[in-house]
Each structure stands twice: as structure tokens, then as C-alpha cells.
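My questions all concern the structure below.
Removed: one protein chain of the complex. Kept in place: all other protein chains.
We just call them A, B and C in the order they show up, numbering each chain from 1.
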Amino acid sequence: MILTKVDRVPKKIKSEDYSMEAVKLRQEWLSERKGLALEPITHLPYVPEMMRKNIENLIGSMQIPLGVAGPIEVHGEHANGLYYVPFATTQGTMLESYHRGMNVITLSGGAQVRIEDNKVDITPVFLFNRMNEAPVFIEWVRDNFESIRKEAESTTRYGKLLSIQPRIIGRRVYLTFAYSVGDASGLNMINIASYKACEYIKQAYSGRTRYYLRSNMSSDKKPSYFNLIQSYGKRVTADAVIPAKIIKKNFQTTPEQMRDFWFSSIPASFQGGMIGTNAHYANGLAAIFIATGQDIAQIVNASMGIGILELTEEGDLYISATLPCLIVATVGGGTGLPHQKKCLEIMDCAGEGKVEKLAEIIAATLLGGEISIMAALSNSTFAEADIRLRGR
Amino acid sequence: MILTKVDRVPKKIKSEDYSMEAVKLRQEWLSERKGLALEPITHLPYVPEMMRKNIENLIGSMQIPLGVAGPIEVHGEHANGLYYVPFATTQGTMLESYHRGMNVITLSGGAQVRIEDNKVDITPVFLFNRMNEAPVFIEWVRDNFESIRKEAESTTRYGKLLSIQPRIIGRRVYLTFAYSVGDASGLNMINIASYKACEYIKQAYSGRTRYYLRSNMSSDKKPSYFNLIQSYGKRVTADAVIPAKIIKKNFQTTPEQMRDFWFSSIPASFQGGMIGTNAHYANGLAAIFIATGQDIAQIVNASMGIGILELTEEGDLYISATLPCLIVATVGGGTGLPHQKKCLEIMDCAGEGKVEKLAEIIAATLLGGEISIMAALSNSTFAEADIRLRGR
Amino acid sequence: MILTKVDRVPKKIKSEDYSMEAVKLRQEWLSERKGLALEPITHLPYVPEMMRKNIENLIGSMQIPLGVAGPIEVHGEHANGLYYVPFATTQGTMLESYHRGMNVITLSGGAQVRIEDNKVDITPVFLFNRMNEAPVFIEWVRDNFESIRKEAESTTRYGKLLSIQPRIIGRRVYLTFAYSVGDASGLNMINIASYKACEYIKQAYSGRTRYYLRSNMSSDKKPSYFNLIQSYGKRVTADAVIPAKIIKKNFQTTPEQMRDFWFSSIPASFQGGMIGTNAHYANGLAAIFIATGQDIAQIVNASMGIGILELTEEGDLYISATLPCLIVATVGGGTGLPHQKKCLEIMDCAGEGKVEKLAEIIAATLLGGEISIMAALSNSTFAEADIRLRGR
Partner (left out) sequence: MILTKVDRVPKKIKSEDYSMEAVKLRQEWLSERKGLALEPITHLPYVPEMMRKNIENLIGSMQIPLGVAGPIEVHGEHANGLYYVPFATTQGTMLESYHRGMNVITLSGGAQVRIEDNKVDITPVFLFNRMNEAPVFIEWVRDNFESIRKEAESTTRYGKLLSIQPRIIGRRVYLTFAYSVGDASGLNMINIASYKACEYIKQAYSGRTRYYLRSNMSSDKKPSYFNLIQSYGKRVTADAVIPAKIIKKNFQTTPEQMRDFWFSSIPASFQGGMIGTNAHYANGLAAIFIATGQDIAQIVNASMGIGILELTEEGDLYISATLPCLIVATVGGGTGLPHQKKCLEIMDCAGEGKVEKLAEIIAATLLGGEISIMAALSNSTFAEADIRLRGR
């Protein structure tokens, strides 16, 4: 069959039509165009209307295998106790690897977790003819911070504008707006608030400048040192001490061997220009983010972290995970969909007032994933897990 | 209810038990522990057995809204024609934004796409007492490349060992093994092959060294310049020329305005230490990766790319997307699960011999996403889309 | 002749002995050991005593060819007028290239220059047993900032402690102390001040922590994004507009061609992971730093900058140089030596109250170097300059 360019979804089925009829029409149309039966996608266990705020051109719902790992014992300021963590993934052996590490943390008294910073930023750019107009503008922005803040905050119940940090590059001024955003991921919130603020600035500064709302200084979903260094979302650190005998019993390796392995990755991380250093935060983040309705692409920033492994004076294993850029939500986005909400509920993390708790559980869970994979890599059982998987 | 540390999944339900009974037992157990009804997760539309190679501790399957974008016209060496691209996402307005950009590419004659490089690497580390033992070892590896290659390739039907690149750092030697991997993502394949090769080296080099299989030089799922510069997976470039009148009609902006916006993000990308520069490759990658059963965490590397926007001599819009680190698969991993396979089939990309085609379609699709978001950011309709979303 | 390990400089000639006799003894000893006449080094035009604070084991003084470039017209807040800039270099054609660019700026009305930020930082690290001790310590530091500041400032007349920024990584707390440092480069000053402050913290916090004075978070003389993003020393931006006709007359190229050249380097800068982007700031910095007695190794940080080249609406050339990490001094270090001081005087930049002026002149000068080399690279006269050099 030859497709022609006019073969788009028929105009009468609008991309924002979430009726069962529209979904079926799209399915039929796509099925016909591609000469392809669309089961099982057409089973559509979700009522389409539920997905109104989450997608367009809806044709059904994907399914991803869902498992549970843990319990992990977490001692944070918001999470305190034992948690089972849902993982949605198609990557065999990964959940099990995390699971083992999480259990080992629990057996060792749990992970300590603290959130150090908590803000999201966006950097509009203002344009001028010559650079010497910039310092005057920056001074004006400083003098009018309160008015700008009011404009920004008029658009949101939860968002608070914390600061505006200017930087001149050539004849452009980049203003980094930092916000606290409550329990949402906050990206839409800060877009809208900053749009309002920038429109105000443009007008109040009497037409002597123009602007664009985004500039890639604050990097949303692109790895960047700006985010790593100044944090983007929550900056969270988790640590744990695992007694040598627990390491030996559970992983057939030793803290010394794990340190020796980890240490050998450090020169390589520097040589290769890795942004931060860790083993596989991204795997756990992806699985938990899918299970809990997060903005999946945020794993790009969230996975930049710094993992440290040392021996204690007693010869036990000290391990930490520092995540400067963890953006998660317990309200908004995909967090309200039925499966996703249920997964949040499994951790008692659904709804308002729960986002710090979720961040703490995630950080502790990643720590578990690191212990497990580094144990396996330190005694060559890592490749064997892959070999076993092939045999399943 | 107080959880105690022994409250793990009962030992009799092994994490690798995929029977319906085991799944139900896990659900009951978790439901009881958390005092929580687990619907809709318990609906379990997949036969659990299907997920044997994809997860452990299975409790059900997640659902993610699934839509379709396009068609996009692609002119690659493997993909050639019009393609509908499945997106699984919970991020409202994102699919629609990509959809508009893809249509605009199609209206303009399609995107050119080429794959420039195609390999995956892994870097074991070999340890010595002093650095001066390293050059001798490296020479030995060079002299014995053929034997090492045979060992590695003995473990795989599809993988080919292309080269071994050594680097000395202090008293360690890092050997970067580069493979071609066929239609799979190849990560398990190269783990197993390199394990075999390293065991051979260790033995044949008469115990004068020891090694670890991974070292963070080849960065799997962590952003890294090593990957960006030397490529990891497929290095793909797509470009398109969009006539000014199509830009104006579809986006109410102009190529000049889009260039002005894009250009203002360049100083910011340098200042912020962004790895590559682009607008939101990660969003499209996440949605397509979920829909097609990819290893989701690979978006961390895949999203590092270089997007260029220029005016042609005729004043039309030239735009390109270069993706040095695209790892995708059409066999293995999650690609064989029912929904995922169906989504691959929608693009005629399921199974062997299709991976380059899939890579080309993805690169062209990302180009569409860039056009659309940059158009919206250049004329301030971007924030308005967020505002509209709130009103849905 | 065989050297034995005991052949060190005789102990009686202490490395800090600056008498003419000691210098001569070292020369004789070295001459004898190496069987080598040491002229012209032995001419020693400096009185050795002068160099007491600048070197040890003195054997003479190096000579470097010294030339003068300019005048360059500078419009800063501290420099305002025409300046001749001394270059000490052995790199043929480099001074001349800068000279041409500086003259072209002057012919075009001069460069605007502004200093945006002005601080130097150092990051001691404090060690704890577990991460959860860190937030308490950070709170204590915040509560005791005034006492800490007094301790630090008690060691210096000019240094002011502006802020302390904490970051937790694992079980360590990194405290970034930022200072304003007056007309000196400030490195010794902040070492001493922070040492005093840290000793105070250690004691006042009752032995519950220990520390190291430096940690590589604040990167002294190593390229680092921390410095690029948060600035280290002075953050300076210079810009200029060069009329198309001046470009054509002086460089036989056009603004369009220069833009085309410059633009082609942008994708490469991203691909290659360049820190910032510019053509050759480091050359001018090295020559001026040597001529004016700066700490030469500071060119490592200073040379990380962001150069932007655009066309104005009139088709003229807009060019800017943003230098986030310029550390220079007009007092202390090598600035008081006779030649060095004379070179500072040529720019009216010797002594107190002159350091911002010097920074502004340097930034404008680098802009000149960029114009000149980019003109030459845009019309292929660059290689020809090298060919000409060979023929001299």
C-alpha cells in the first residue's frame, strides 16, 4: 500500500478528542493504513477520558511489566520505615539486582537520606543591541524583584520565586529564575509563571528589550553541568554502612574487593568525561519513574549523580549516592492515572505533601542498586547474570 | 501496621516464578502488607509467562497512554516513505507538539537521514603493580588480537569484535572493546563476549594481571563525553529544509525568528556546560522507547545530541539533528512483548534486519519535535500551550 | 659524567638565599655538574635580592622577547581611552595578529567592557562519619557565619569573606568560601584567611569534624565547569561593532564570511566538548600575563571564555568576549619586579586601585585577537601567515 502525504489522521478526529469513539476511529484508520491488526493495543483497559491531560492522538495504552522490590529501610526526614518499591521495566535481572541491594541495606539498619536543596529553575534570555545596556537592565531587575515576583506568583498557588540570577554573555542577559514548586514537577508551573514575569519586565522596561522564555542555560532534560553544580529539582544524598559479613554472605565478595573495583572506575570516569560518576542510577530511575507516572525524560538530569564507596575504619562498606538533579512529583502529570497512583500508594506517596518522601525513597533505592551491581562486578558474577538471563 | 525486616516476599515465591499463581500470591502479600487494594494493577492483561525475560517479582503490568504521531516522511538508507510513530507518554501536549513538527517535515519533502557509525563498546580495566608493565601488556594484546577476537565472538552469533583501544592511566590499562551487535541493543551480548575474552587474556597472560569487566570509561546510561565524541550505538544525522511559507502557515512564526531564538540558546549552552545542545530530544526518545520496548535508561546517552538551525540562502529553515549515541533494538529485551512488538510493526520495524530503519525513523521524528518546540518558543505560544493544558 | 643522588644543590646554599654570592655558587655548581657554560643566564641583570618573594634556588633570569601592540580604545568603567599593551612571547606572528585586530577595534570606536562579578573562592572539605551529621553542621556554619568571617578577615587588610556555600557529597561537606580580594590575585590571601577560619570552625565545633583546606571544588589552575559557571576572579565581557567596510579594507574578508567561519566552529565546539568556545584567548593572555608579572598558570582558567560573533541589522560585525574566570593583579606576586612593573605602567595599571582597569584592557585586547584570527581563518590567509613566518 502506498501512503500519500494527505494520509494524516482524519481532521475530524481531533488530537484532543478522548471519546471511546475517537480512539476506535484512530485505531481503525491506522490499522487500515498499515494493513495491520492492532490487538492487543486496542484492548484499552483505561477509559480514554482519564488520559485527557496526558496525551493526544490516543490509540490505546501500552503495557510494561510491573514488579516490586524491597523492602528497603529508609531513615529520612520524610520517609521513615520500610518501603516496597514498584519497578516497571522490560530489562531482565535489573529489578532482582536492585532488590538484593535494597534488602542488604535493610539488613544493615537502613539508609540515611537527606534533601539538601529543592528548587527548579528556568532561564529566559533578554536581548540588547550592545553589551553596555546590560548592567543597567540587571540593576533594574534587582530593584524591581518584588514586582516581578508578584507577577510570577500570581499564576500559581504553590510556586514561589526564590531568586533571579543574571549573567551577561555578549549582548544578551540571561536571568535564571529559581522557584520552589511544591509537590508537582513544576515545569509547566514555572513556564507559565516566568512567561507572566517576562511579559511584565518587557513592558515595564519600556520596550528597550525583548526576550525568549527559554535559553538552555537551565537545562531541562539535557545533561548539563549547570544543573549538576547548582542542582535542578531536589539535591538528595543517601548513605549506608554495610557490615563486611553481610557483604560476604549475600554477595560472595568483600568490601575491599568492591572498593578495588569501584576505585578502578574513577580514573576511567575522569578520562571519559563522565558527568558525575555512578554505576546505574538511570536503570532504577527509569523503572520507578514509569511505575509512578513521572516525566520519564527527567531521568536524563536525575541520573547525573556522584556515588562514593569507601571502607570504614572497621573494614565495613560505606557507600553514598548524591543526586543533585532529582525532579519528581506526587501530583500532576501522570501521577493521577490509576496504575501510577496505585504504585505511589504502595509507597504511601500519592498526593500532596508526599514529594520529599518519594525523593528520599528513590535515593535509598538507587543506593541499593549500586551495592548490588558493584558487588556483582567485583567478583565477576555480573556477566554470569547475563548468561543466566539468556537461559531463562 | 508495623513492618518488620523479615517482611520480604515469601521465599517460596521465587522472583523468577512467572506463573499466574505466583503473581497472585505476590499481589495478595503486598496488598496485605500495605493494607491496600491493588486494582487496577491486578488486571494483568499480559500472560505473566510472557514477561519471563523482562522482569522479576512480577505483580502485574503498568499502563501508559499510547498515541500515534505523524506521518513523517523519511529518506534514509533503510527507511524510505511515510511512517506513523507510536508514543507512550503521560506528558500532555508533547505528542501533539511532535506531531505538528513531523507533519511540517512531511509537507516539506521529508527528512534526510544517514547512519554514520554503528558500534557499542565496553571497557574492562586491567591492573598492574607499576605503570611500566603496561606497555608490554598492550603490545601483547595487539599481537594477540585475533585470538582474543575469536574468544569473544565464540559467545555470540551476531556480535563482531571490531577493535580494542588501550589507554594507560597510572598503573591500570583500560581496553575499550568495540563491537557491532546486529539488531539487538547488544549490552548483554558484549558483557558476555568481553567476559570470555578477558578470562582468556588473564589466563594467557600468565597471571601477571587481573581485571574488572567494567570501568565507566565506556559509559552505559551515564552522560559522558567519551560516548558523545566516539559515539555509542548508532551515530545518526537527520536534516530537513522547511520553506518559510510552511513555517509561517503552520506556526505563525518565521525562519528568522526561529533562528534568533535558537541562536540565543547557544551562548547559554556553552555557559551552562550542556553536553551537546538541543531542545527536547529526550521527550520523544522516552515516548518512543517506552512504546517499542527499548531499554528506557538508554535515553540518557541517546539524548546527548547536537541540533543546528540555519537559514538557507533562500531564507528557508535548515535544521539538523545529530545523535552520536542512539542505542535501539528490534529484537531482544522488551521488543518481543505484545504491545511493544505491535508498535514496532506499526513502523514496519519488528524483528531482524530492522534496527537501522528504526534508528532513522527516530532521528527524523526528533527533528520534528525540535521544529515544533522551537517555533513555539520563538513566538511565545510555548507557555500558552502549558496554559491550555491546564484548562483541559 | 655520572651524577649521583647526593648531587643536590649544596646544603649550605639555601634555596632562599638571594645574595649574589649564592646565585653564583649555584651557577658554578650547576655548570660543573652538567659540564656546561651557563651564559647568557649568568648575566643576571636583576639584582637577585629583588626576586626574594618570587622564586627559590635562583640562578639568573630568563629573557622573553617583549613587544607592544595597539593602541586599543577601551570604554570600560575603569579603563577609558587608548592603551598600548605589552606582549612577552616567542610565538612569531601572534603579536602582530592581535595588533591588527586591536587597531581595527580602535578605528571602529573602541570596545565596551564591563566587569560583572569579582570574587575568588576556595573550598575546604569537612569530614564526618555519616551523612546525617552534615545538615546539623551546615546549620551551625550558617548560624556562626559572622564569627567565621571575623576570623578569616583578621588575617588580611583587603580580603572580605562574602559567603559560604555548602554542598554535601556522601559524608563530606564542602564549604565554598568566596572572597573579594582587592588588587592582588588573592590566592595566598584566601589560603591564609580560610586556614584561620577552618581552624576556628574545627575548634568551635568541638572536635566533631576534621578538614582539609583545599578540595578541587574551587578549581585553581585546572579547567572546571564550577569556575566557568560560577566565575572565578573577575567575570568580564567586552564587545565591539566593526563596520563592514573596515573589515573589508583591513582583512580582505567580509562580516558574512567571518560569521560563516565562526558558525562552522560551533557544532565542532559542542561535539568536541570544548569548555566555552573561542579562538585563541590563551595566546594573548599568556603574553600579557608574562609581561605584567601575573601568575602564568592562571591562563588555564582565564582562557575558558565564550566568544560570540553575529551580524548587526546593518550587516556589520558584532563580536563579544565573555571571560568568567579572569584572575589578574596589580600588586603582589611578580607585579613589582622592574620589567613587569614597567609593563603595567605602560598601561597605567601599576599598583593599588588598578586591577579592574587591567582586567578591562585585557578583555578588550583579547577581542582584538579574536577578530584578527577569525578574519584570517575566514579567507585562508591564516596558513599563509605561517608560511610567511617560515620565510623570515
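Here is the rule we go by: a contact is a pair of C-beta atoms (placed from the backbone, for glycine too) under 8 Å apart; a residue touches a chain by one contact, two chains touch by 3 or more.
This one's a predicted model, so the numbers in the text were calculated from it and none came from an experiment.
Asks: Touching the absent chain in the whole complex: find that residue among C:Ile201, C:Ile299 or C:Ala364.
Replies: Only one of C:Ile201, C:Ile299 or C:Ala364 touches the chain omitted from view, namely C:Ile299.
Asks: Which residue among B:Ile229, B:Ala244, B:Leu311 or B:Ile387 touches the omitted chain?
Replies: Answering carefully, the residue with contact to the hidden chain is B:Ile229.
Asks: For the chain left out of this view, which of C:Asn132, C:Ser265, C:Ser320 or C:Thr365 touches it?
Replies: C:Ser265
Asks: So which bits of subunit B touch the chain we can't see?
Replies: Counting over the whole complex, subunit B touches the hidden chain at residues 75, 112, 114, 116, 129-132, 134-135, 167-171, 225-226, 228-230, 235, 237-239, 241, 273, 306, 308, 310, 312, 318, 320, 322.
Asks: Considering the whole complex rather than only what is displayed, give the residues of subunit A touching the chain that is not shown.
Replies: Touch with the absent chain occurs at residues 225, 228-229, 263, 266-267, 269-273, 275-277, 306, 308, 310, 322, 324.
We adopt the following convention: only the chains that are shown with their structure count from here on.
Asks: With centres defined as the mean C-alpha position, give me the subunit A-subunit B separation in Å.
Replies: Using C-alpha averages as centres, the distance is 16 Å.
Asks: In subunit B, what residues contact two or more other chains?
Replies: 225, 228-229, 266-267, 269, 271-273, 275-277
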